[in-house]
Structures are given as structure tokens and as C-alpha cells.
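Below is one structure. I have some questions about it.
Every protein chain but one is kept in place in this view of the complex.
After this line comes subunit A, so read on.
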Amino acid sequence: MEIGNQAVSRRTLLRGASILGMGAGFTGLLAACGIAAEKNDSSSDTARSGGTLTLAIDGTSAVNDPAFYTTLGDWMVVDCVCRGLTFISFETNEPTADLAESWTVSDDQLVYTFTLRQGVTFHDGTAFTSADVLASLNRQFNDADKTLPKGSSRPLKGIGDNLAALTAPDAATVVFKLKKPDRTLLGRLSDIGGRIISKAALEKYGAGIGKNLVGTGPFKFASATAGQNVTLEAFDAFRLGKPPIDRLVLQQVTDPSTIVSSLLSGDISATQFTPYSALEQLKGDTSVTVYDTPKSFDAFIMMDVRRIPELAVRKAINLAIDRQALITQAFFGAAVLPDGYTIPPNQDAYDASLADLSKTDVAEAKRLIQEAGATGRTVRLMAASDSWHPKAAQLITQNLTDIGLKVETDSVDPAAYFNRLFDAGDKFHDLMIWERNGYYPDADDMIGSLAKPSGVYGEFMSGFNTLDGSAAYADMLFEAKNIADATARKARYSEIQRAWADKYMTLSMLVCASNPVVSGTDVKDMNWKALGNHRCYVENASV
């Protein structure tokens, strides 16, 4: 090989490369030791209009559709582009009016009449009317809707199952007629599936709407590149006024150390995907703000009863988990014990008297395993390979080994993991480490989804629907969510949770954890409580 006029032998090249490699390694070491950690700390203390807010997200497939789940980041884009009839800010847990100006509910709780806000325009300039509501929500309720992409997830399809009719008597009114009362309807309409898309855009783009989303939200779609970022621009005609920032960029950043260094350098304005291991370091840095994000998501193991049929073995697994170790070593303190079982402490139905459902008792767990003749049995554990999941998998592996089980683990790419949860034939489907975020903060969205004998958890993941008596839980959960009195409702949810855990134990709660939101100190008025629930309401934020 010749470089310039000099002949370079392979050996010289190799030697040079190795010196260069070691040099690079040494530089990395210096950087890691903090020698190269100086940063330009020129952040301003005063908020200003204009500028770009950059949020780090878990990923983007450049498809942003309320009926089609791809990544949390892609649904954060939907939050910014589209809004629904109702809105829950997460600063309070109550649904408030958004595109619906007001509503009335019939005495029998079966008819909801929404009066729509007038003068609202979509990003494409069309006026918001009841036709847009029907076109958008029918995508959720009707699986034959032609604008649905293949594989759509339709988070509000459950409402559709209980819907007798959805009508629009005039351009400013929408009426829901339900088969059975549903007191969670207003809250659920605030969820991602309830977002309203321009009917004209739906007709124009059809199933491709995810690449051309048009809503009434504070930001309009500008560009998106799969695997990189989505850029949104402030919408001049947003009904609450143009956002202070000009541009919002949702940037895919998956590497934990890059998230930290980008936060410190100011390349990222904020994120809720902060690595737990970096929280202490970030708390000590004056250039960022670490928010005390509520411990609002459930981290759990779902057990497939088709693979682990003995209740005693499932209970033993639940008793074996060292949750304090998980809090310390997997979440670095950003989690609490699941004393309310699946209801996190920030929700109304939280009942700390359920703490015994998630206690640790290794001796009892061993006894149960021996009694069931399961000592030495191999169980397979699957976990996503990002964030807290692999650490939790390793801690749990040891816990289960300690009670006499043999554990095989598979750490799975997050993109592939979600699909594998649906595959009951997957080799590692015995135990699955997963999480549920409260996208609308209500017990119905936690225990109401987790204990339902259908859908992702009760059917595909755990096979709960195959157990005797499981069908009754659908009715019990439906009844519980319609109890008007908050105290009685909480008591009923507690009864259901206790009965579900005692009789079936398909879900072992690990912890209730937070999605730790961190921002640059120059970021003001960001709704960090919503961001801590993966909801992106940054219309008031400034940088």
C-alpha cells in the first residue's frame, strides 16, 4: 500500500492503527475521568421566545399515527400535532375541555353529548368540525376503516366495543351512545387514541396519514427521518396561542452515555429517558434540572400460565423477588415498592394495604417450589435490552436461582421485544419483564388493563384468559370503573387486585418507578409531569 510517496507495509499500518486505537481509548479514559468534561456553560437564566427545543426520545420510525404504535417518541409527536376532545395535563389528573368546549351526560350515564369548540383550525387550514371527530374516532372503533395502516393498535378500540352509536347531529355536536355506562370515557378520550385528525388529510393520505399527520395541536409536522428525528414547527393558529418556541425536535438517542453528555452539553433540551444510573451525577450539575418525577409506571414480570401452570410456582416467583435490590441497583433510587400492587402512588385508587401482595419471603418461596416439585426446573426469562430491563433481568435471575429454579435469559432488542410478547410460542415466553405507563392516570388504565382477560396482557402475554373464572374479571373491572364514589371505587379495586393476585398471580409487581425527566436549566415552563408519563405537552415551554 502506498500513502503519498511512502510505501506502507501492512505491519506498519497495523502498528499505527493499534497506537491510534489505544490513543483513542486513552482519550476516552481521560474523558471518562472528567478531564475532558469541561463544557460550555453559557446557558441563559432567562426564558426567551423562539429557538428550538430538542427532546431526546427512544426512537422514531417516522410514522406518527394515533392508531398505530411504533415508539413512545412517535406518540409524543402525536401529542404535539393532535389534540382530543378532552385533555389531562398530568399536573392534575382530571379531564378538562379541549376540542370539546363542554359536554353533558345523561342520567343513565349512557349518552355523552359533546359541544365542539368553534373557530379551531387544523394545520392544513381546514376548520375543525364534528366530521373530523367521526373520521378520527371511527379509525379507533372500526377495524375495517380504510385509513388504518396494517398492524394498527387502536388504543381506543375498547370504547368502540361498548359503543351503540357515534353520531354528529350538526357540525358542532358529537354524541356517544354507550351500551353500558363508562365513567372513564372522558379520561380515555384524552389518551393518544382520542386525538382528532383533519378529515381532509385522512381522505388525502389514507393509511399513510402517519407520515403526514395533520391536527390542531400546538406544533405542525415539518419533517421526519426514521431512526433519526422528527421536526415540528410552532403552529401560528393554535387555539391557545402560538407556542413560545419556533421549533420542536424529537431526536432519537438510544445510547445512555450520549443522553447524559448531550444533556450536559445542551444538545438535548430535555428528556424523560434519562439513564437511572446518571441521576446522581446530573443532580450535582448546575446546568441541568432533575425533576422529582412521580413514580407512576408499573415495572412487573408477566408470567405465562401456559408455561408455568402451577399457582404455587408463580407465587413462589413473586415471593422470591428482592425489590429493594431492584430499586437500588436497577433504578438507582428512582422507584418505590409497589405497596398498592398495580396502582402507583400518584393515583386515586392507591391502597397501601396491598403491600403484602408484593412482599419478599425467600424461605416461603423455596418451600412452595419444593412442594410443587419444581426444584431444578428451567424457566425462561425475556427482557428488553434497554434501560432498566437487563439489570432487572440479572437481579431476578439470581433471585429465582436462589429458590431452586434454573433460569435461562434472553435480552432482546426493544424493537423486537414488543412483537415477541405477542408470540405465545416464543421459547422465552415463561416470564416477561415489562412495564405499563399510565397514559391516562386512572386505575382503569393500570389494573383495568392488566387484569382484563383479553388483549396484550390477559391473552397474549399471560394466557390469563385460559384460566377458570378469568372471564368474570372483565365484568368486575367494568363495574369497578363505574363506581361513582371514590372511596367505594378504591375499595373495589383493592378487592379485585387481592383476589386476582391470590387466585391467579399472573403478574408479579417489581416496583413503581419514574421516567426521570431532566432538562437544561434554560428550559422553562415545560410540563415535566406529563413528560414523566411519556406525554408531550410542551406548548408553554421556552428555551
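Remarks
Note that in this section contacts are C-beta pairs under 8 Å (C-beta built on N, C-alpha and C of every residue); 3 or more make two chains touch, one makes a residue touch a chain; residues count from 1.
Quick note on the criterion: contacts and distances are computed from a predicted model.
Only one chain is not pictured, and the protein name UniProt records for it, out of "Dipeptide ABC transporter permease DppC", "NADH-quinone oxidoreductase subunit H", "4Fe-4S ferredoxin-type domain-containing protein" or "Iron-sulfur cluster assembly scaffold protein IscU", is "Dipeptide ABC transporter permease DppC".
Shown as candidates are A:Thr409, A:Ser470 or A:Ser519; the residue that touches the absent chain is A:Thr409. The omitted chain makes contact with just one of the residues A:Ala393, A:Met446, A:Met461 or A:Ala530: A:Ala393.
When the omitted chain is restored, the residue from A:Gln118, A:Thr167, A:Ser223 or A:Ser257 that touches it is A:Ser257. Within the entire complex, the positions of subunit A that touch the omitted partner chain are 9-11, 14-15, 18, 21-22, 25, 28-29, 31-34, 37, 255-257, 260, 275, 277-278, 281, 325, 328-329, 385, 390-391, 393-395, 397-398, 408-413, 427.
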